[in-house]
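Every protein chain but one is kept in place in this view of the complex.
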Amino acid sequence: MSLTREQIVEGLVKILGSDKVITDKQVLQESSIDRFRKYEDVCGVYTQPLPAAVVYAESTEEIAAVLKFANDNTINIVPRTGRSATEGGLETVVENSVVLDGSRMNKILNVDTYNMMVTCQCGVSLEVLDDMLREQGYTTAHSPQSKPLAQMGGLVATRSIGQLSTLYGGIEDMVVGMETVFPNGEITRIKNVPRRATGPDIRHVIIGNEGALCYITEVTVKIFKYRPENNIFLGYTLESMKTGFEILREVMVEGYRPSVARLYDPEDGEYYFSHFAEGKCVLVFMVEGPKAIAEVSAKEIENIVQKHAECEKVNSQLIKTWFENLNWDPKKIAEEIDEIAQTQNIGFTTEVSGNWDVIYDIYEACCNRVREEIPDITMMGGHSSHSYMNGTNMYFMYYYNLVDITPEEEITKYHYPINKIIVEETIKAGGSMVHHHGVGKHRTHWIKEEYTSSYYILETLKKAFDPNGIMNMGTIIPIKK
Amino acid sequence: MKFTVILNGCSDNFILQAEEINGFLSSNALNLSRGHTIIFYCEENSKIELMANAPTASVELIKVKRYQPENILEILKQRTINQQMDLYLFASDFTGSELSVRFAYRIAGSSLVAVNKLEIEKDGLIAYKAVYSNHMQGVFKLSKKPYCISIAKGCTDLEAVLEKNHEAITEDMMDVVKDDFIKEYDFVEEERVSGLAHAKFMLVAGNGVKQKEKVKRLEEIAKSLGAVLGVSRPVATNAWAPLNQLVGVSGVMAKPELCIAVAVSGAAAFFAGIEKSQYIIAINTDKGAPIVRCADVVIIDDYESILEELLKIK
Partner (left out) sequence: MKILVCFKTVPDLEMLSEEDWAVDSNLAVDVSFVKNILNCFDESALEMTLKLSEYSESFNESLTLTALTIGDKKAEMFLKTLYALKFQKAVRIENNEDVRFFPEVIAAVIAQYVEKINNQDVVVLGRQSGEGDNAKTPLLVAEMLGWPCITQVINIEPSQEERLRVTSMVEGGTLIQVIDTPCVLSVGNAPVSYLRVPTLKDKMSYGKRAIEVLNINVFNIASLLNKCYHEYQLIGLEKISNHRAGILIEGATTAEKAKKLYDHYLKERLEKQ
């Protein structure tokens, strides 16, 4: 017999006390979605089942107790920290879910500047952490656009990546060790060592699990020296994305490691760069690190770019100012809601990756099809922002006017069909359908095509660690109907 | 410097205008004995109060049907045509800035809107005003008399008028009609008069407050703390609060003794509305927000929790 809402709340109050269990209707409504359904927020119309409660845990033991209670009673748990999710990962699609919020677990536990790592609880805000480190001359070097909002547990859980990834890697390259709680209440700790060969790297079971396997309560990440005075910004305008991808490839293959390497198409670039690059693609690099290395890298990257006659160098101050204004803070989000309400124009992103030989084809096919097939499109474009030896990502941006729809139809008429085109074209070309936002709940439809035969491993992990199916059901793996 | 002050006696905010102009006159060391005041009025029974609040002894009361700028401008021109005036001073509200510019054009003088401070020089007038969306202060030199200046909101302390020996003349100019382009006219009074401009203790809510209900709760909290609530432009334009509670360059420029700013990022145009506060306490979750560097005391936390705690303590 499954518990009623009232019994669930009662059980949670017994574990946590009443002040940590929130059942206020408005809180529940806002907690039933994430930014994938931001139009519901704009309209004040909420379509998802409301969670039974939002609960704030303040220790690993409380997390363990809540998970065990949920596991024993088959209650779906949606883990959450900074709430900057964009792919439906925080949607409460199962009736009487419980949102387990770790944002009050916000202590920085240990800053170890000799072994170069910092340990903190899951609810530590990345910006708070990084600002604290910077004052001491260090940084996490993790700088996603969501930095002012996101917290450490969620960043690790979604395999986050930052703007400086080309030098420092994604969060998976930064995590040293972790403390994690599994649905049966088991608290596990992976110790902090530089490397080991003691079987599979089990950190990767946890990193990117999107709350569908376990709850991350504590993480240790690497820190780096913070030397912004050595940063060098390079910017170029150019005619074609094709050339841009070639240059990115050459920079990577020749062995240079800019921290930022980005390529914008004219549509996406218009918002940021219209004052100097109207109608053009923009290629951006930032190099950092020890002064001598930064200077040489910048010079050599310039040499590579200069071989391509269509590239024109721009004043680096333009790039610096752009970079300083890139992040999304609460103010921007509040303004966006107002803007959507007034203009009935809304935008989303879908990020994919592909090897060098297919990335341009993916870019072209997705842009063409969305522009042709989707009604009321006002903008379709994108940029590459994370490059690797083998390939790069494409971050598609698209906006549309909402014409003659009910709030619910925003997703079915526009967002799903666009996602479908991008995901299908990417998988068809051999790329990956998700580069860094996580699968969430809306790209699960294609998860088997994404994994092909390796889906066996993913499915087995889910069965093994979450046999009762209580961890963020519908995320990564679709709910069986 | 010979000057004339122009005041709108048809408006409810007349006393505020008068006290502000009076403060401006004294902080800029203008010699009151060389000044004259023109007050437009609509109701006979307000005359005594209006006159009592004229900053200069010499007063001219002009009766009009209602305060319509086209008519006022025509009357002003008629009444001042043969005067050798150096300076016309207008109030800090929107009617003041409108009149200063249009009147200057009609009498071939020069104008400047929202002036903070004046310095009189032999060959001209030095005027200070905020530019670049309140990031910078510009210093201007005006060299063409008469200078028509509207003062900036909140540029000085309010000063009650001390002059007791007013000598007033009264004119009825209701027959001057330049507004026949208006075919229908309807005035809808704002429900409440917001006391922001005079508030000694303010609670100010910024863009981080995202719901009508939260604004409502803040209203209650403000009341029980004894503060007046002010809001930012997005909060007001979303109709979550009346527009007369708007703080910033496009609203009230407040000068309270104490200001608690919650969920205020500190964008310059908005911050300008509270920067004259004697003491600013900022409560914000965003440690990097500009307000953090512009406040006397800062708490990085959720503003709702802190305010609710404060209520408990108080």
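Read from first to last, the chains carry the letters A and B; within each, the first residue is number 1.
Everything below uses one rule, namely that a residue touches a chain if its C-beta (ideal position, glycine included) is under 8 Å from a C-beta of that chain, and two chains touch if they have at least 3 such contacts.
Just so it is clear, the structure is predicted and the values come from calculations on it, not from any experiment.
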Original post:
The complex has one chain that is not drawn here; which of the drawn chains does it touch?
Top reply: A, B
Subject >> Chain not shown: contacting residue from A:Thr378, A:Thr406 or A:Thr460 >> reply: A:Thr378
Subject >> Residue, one of B:Cys42, B:Met85 or B:Cys294, that touches the chain absent here >> reply: B:Cys294
Original post:
Looking at the whole complex, which of B:Asn28, B:Asn134 or B:Asn207 touches the chain that is not displayed?
Top reply: B:Asn134
Original post:
Out of A:Thr188, A:Thr321, A:Asn390 or A:Thr406, which touches the unshown chain?
Top reply: A:Thr321
Original post:
Looking at B:Arg102, B:Lys117 or B:His198, which makes contact with the chain not pictured?
Top reply: B:Arg102
**OP:** Kindly note down the residues of chain A that lie in touch with the hidden chain.
**Re:** 270, 272-275, 278, 315, 317-318, 320-321, 324-325, 338-339, 342-345, 371, 376-380, 399-401
**OP:** Quickly run down the residues of chain B that touch the omitted chain.
**Re:** 8, 11-13, 69-70, 93-95, 97-98, 101-102, 105-106, 110-114, 126, 129-144, 178-179, 181-190, 193, 200-201, 225-226, 233, 236-237, 239, 243, 246, 250-251, 257-258, 266-268, 271, 275, 279-281, 290, 292-302, 305-306, 309-310, 313-314
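By our rule, only the chains that are shown with their structure count from here on.
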Original post:
Counting in whole Å, what is the centre-to-centre distance of chain A and chain B, each centre being its mean C-alpha position?
Top reply: 47
Original post:
Which positions of chain B touch chain A when the two form their complex?
Top reply: 207-208, 210-211, 213, 234, 237-238, 263, 265, 267, 285-289, 300
Original post:
In their shared complex, at which residues does chain A touch chain B?
Top reply: 26, 127-128, 131, 148, 329-331, 334-335, 337-338
